[in-house]
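Report on the structure given below.
All protein chains but one are shown in place.
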Amino acid sequence: MLRLVAHRALLSVPLLLVIIIVLFSMLRLIPGDPVQALVGDFPVPPAFRLAIEKKYHLNDGFLLQVSSYLLDALRGDFGYSYQSQRPVLDLIVERAPRTILLASVGFAFAIPLGLVLGIVSGATRSARTDKVITTAALVAYAVPTFWLGQLLVMFFALRLGWLPTQGIGPLVSRAHGMSWLLEKARYIALPAAAFAVHEGMRVARIMRASVIDTLSQGYIVTARAKGLSRSEIIRRHVLRNSSLPLVTIAGYAFGSALSGAVLLETVFSWPGLGLLLVESIRFRDNMTVIGVVIFSALAVIVMNLVVDILYAVLDPRIRTQR
Amino acid sequence: MNTSQDSDIPASSSQPLLLDVKDLHVHLRIGNQIVRAVDGISLEVRHGECVGIVGESGSGKSTTARAITKLMPNVSLARFSGDLRFDGLDLLAMADRDLRRLRKDSGFSMIFQDPLGYLNPTQRIGKQIGEAVSRDGGLSREQSVWSLLDEVGLPDARNLVRRYPHELSGGMRQRVMIAIALASRPKLLFADEPTTALDATVQLQVLQTLYRVQRERNMAVVIITHDLGVVAELCDRVYVMHSGKVIETAATQDLFARPRHAYSARLIDLSTHLNPTERYA
Partner (left out) sequence: MVKEQNTTHPAPCIIPFLSILHTGMTRILATRHGTLGVVILIGLACLAVAAPLLAPYHPFEQTPLSLAPPSARYPFGTDNIGRDIFSLILYGSRSSLLVGFGAATAALFVGGAIGIMAGYFRGPTEAVLMRVIEVFQTLPVIMLVLCAVALFGSSFWLLIAAVALAIWPMEARLIYGQFIKLREREFVAAARVADLSTTHIIFREILPNAIQPVIVQVALDASAAILIEAGLGFLGLSDPSMVSWGQLLFVAQDYMDSAWWMSLFPGIAICITVIGLNMFADGLNEIVDPRREIGGLQ
């Protein structure tokens, strides 16, 4: 088993390198002035221009540029954001945890919701219940998350005034302890809800398929032959065996969290990685754009590895091989 | 090995039937066609008797067993009618709760063709057998499991109970299935193609186990198979099925000696040739 994981890990390294090189190449392929492309909507006086050209080897060969970028990246230097006057990595490190927070809270609601709905619709004897839940999931999945966010803001924040419309916290906060937590909760409620609806339905869909698949297995017939009741069968045989896809969901959750974050954070002005990406695009701060994407790719690849390991641990068939 | 003295007289006609099936119809709706999987069959099984149901695939033999035990898969039923009586109880009209009670204790059990698919891959063997054990207050569940494993010829119980299905060989898995089926002390065991998926040498072992267990427990067994060779040694009586109907039934010796139908004769020819004078130890 360890061999399998090591094998996948080893494959990931060249993959990451390729991604970095491809993305960097995209940076160089931007039409127009290469210096401007690196710097963004920032004025470039001649002396500054020379300095930039020297620093990023703009007049040397492509190979040199790529390798210097790679080496820098490995050292943690993803470039400099002239827009924010800070190293790109700094920005990423500051913003990433907020996205993770949003995604975590969102998933904390999405997963139980999806689990329950998925299992109920998969295992129910009533075709009508199944159809109702499936259709509801379909509709919920079709709703664009950012639009849902807008609707939630318009209803709960603007019309009812229960919750704030945007941001991660008030400008000035004097709360401590419990009230600080409550305050934070108020701000995270709507974005997390919008996130949870979409992801929850995805979980429900996957769980339902998994439950249906498990129920068609032979050992369920054996369980029935043993005289077990429906609820006993679901509890003892279906739940555990249908849950394997959950691990997959959890692992790839990071990728979907980042995808959802981009749009949701824009609606709620939530200062996370997604908003950083959007802002950088607006200001043509391309180094940051590339940096964020590379970071995301790296994170996703690492998470995939973790998923592989978890799969091996949970499925005894893989675990006991050799 | 055949218990009936004279093959033309049914053995102990005064003894009540354990399983009495009359005019069973199971029609399936597949797509927009109706398939008459079981088209009006009747059969009887007495206590302690071993009965074979033979036929080629598609003859309806498996569906018969699945229908009687009410373990049908998720298919749309166009018709499911007949008079099914087990130990005097009406199976068709029986409530779910009572049916489950029958499966749990002193009713009937079933073993299947594909032991790998029919055992939970993420559960240990001991747990899967233990789940089926009907407690009588005497032995602990653990002890019952060991005793069952011993009975089916898998003595290394302490080690075995911690294993997962995929770690066992095909023959061992099938014997675990038998152990599971025996755990509920059934009066009747259905065996659906018990040896078809196994290697030839292993087939013999599993059949020996079945034979021994049947004798020792005086348990009725219904073997469903396409291989008359399997039936030849184990079964007292045979039903031959084709296209959902029973086309012939006789005591095993009689069937082999004087098959009345050309189809039965052909099946006999196709069967694996076991030496008819061999005995299982």
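Just so it is clear, A and B label the chains in written order, and each chain counts residues from 1 on its own.
The definition used in the following text is that a contact is a pair of C-beta atoms (placed from the backbone, for glycine too) under 8 Å apart; a residue touches a chain by one contact, two chains touch by 3 or more.
Please read these numbers as outputs of a predicted model, since none were measured by experiment.
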Residue among A:233, A:247 or A:309 that touches the chain left out of view: A:233
Out of A:73, A:123 or A:246, the sole contact with the unshown chain comes from A:123
Thinking of the whole complex, not just what is shown, which of A:154, A:182 or A:313 touches the missing chain? A:154
Missing-partner contacts on chain A, residue numbers: 11, 15, 23, 26-27, 29-31, 122-127, 129-130, 135, 138-139, 141-144, 146-147, 150-151, 153-154, 158, 165, 212, 215-216, 220, 224, 230, 233, 252, 255-256, 258-259, 262-263, 266-267, 277-278, 281-282, 284, 286, 289-290, 292-293, 296-297, 300-301, 304
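Keep in mind that, in the parts below, only the chains that are shown with their structure count from here on.
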Using mean CA coordinates as chain centres, what's the chain A-chain B distance in Å? 52
Please output the residues of chain B touching chain A within their complex, sorted ascending. 69, 71, 73-74, 100-105, 107, 109-110, 112, 114, 117-123, 131-132, 164, 166-167, 177, 180-181, 183-184
Spell out the part of chain A that touches chain B in their complex, as residue ranges. 215-219, 221-229, 236-237, 240-241, 315-317, 320
